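Excluded from the complex is one protein chain; the other protein chains are retained at their positions.
Presenting subunit A:
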Amino acid sequence: MDFFVHLAEGFIGMFQEGGKTFVGLVTGIIPTLICLITAVNAFIKFVGEERIERFAAKCTGNMVLRYTIFPILSMFFLTNPMAYTFGKFLPEHQKPAFYDSAVSFCHPITGLFPHANASELFVYMGIATGITQLGLSLGPLAIRYFLVAIVVILIRGIVTESITKMMMKRREAQVAA
């Protein structure tokens, strides 16, 4: 009999532990998240997509801006997955590189601006929860994640662009032969 009592208590205890975590997440993260996302959403609506498009299109000529500012703007204002529509401003051989660069920013941005990809928050949040449990502040991690990601998306953009160009040339050669 005791065995069953233990079993039952153990069973429910597992979910009580889960419930505690849930309450912690809901009261700890959601209120700030809601206010932050509301403010950013309103800001995006005020700025308007047309203005962003006009500005973003200016960043496409320069290789460094094309794989840093351009994908960051698209991710911030259009969010995942509509951000990838900005590929339309680029010539064909740069589109895969832009996609690669933009999509690689859709998690790093969530540390500072969770609105951009709210449904995939836990890539960052999952690891960040551990930092919170240790009583450490999340700020340094979020900022470094953001900054390192800028360098990473630049590298990805450049590497993917050159691979794309190479493959396109090879394909043209095959067609010609």
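Here is the rule we go by: contacts are C-beta pairs under 8 Å (C-beta built on N, C-alpha and C of every residue); 3 or more make two chains touch, one makes a residue touch a chain; residues count from 1.
Everything below uses one rule, namely that contacts and distances are computed from a predicted model.
Colleague: When one chain of this assembly is omitted, its UniProt record names it as which of these: "ATP synthase subunit b", "Cytochrome P450", "PTS glucitol/sorbitol transporter subunit IIB" or "Formate dehydrogenase subunit delta"?
Modeller: "PTS glucitol/sorbitol transporter subunit IIB"
Colleague: Identify the residue among A:57, A:112 or A:141 that touches the chain left out of the display.
Modeller: Checking the options A:57, A:112 or A:141, the one contacting the hidden chain is A:141.
Colleague: For subunit A, which residues touch the unseen chain?
Modeller: Looking at subunit A, the ones touching the missing chain are residues 10, 13-22, 25-26, 29-30, 33-34, 37-39, 41-42, 45-46, 48-49, 81-82, 84-88, 90, 92-93, 95-100, 102-104, 106-108, 115, 118-134, 136, 140-141, 144-145, 147-148, 151-152, 155-156, 159-160, 163-164, 167-168, 171.
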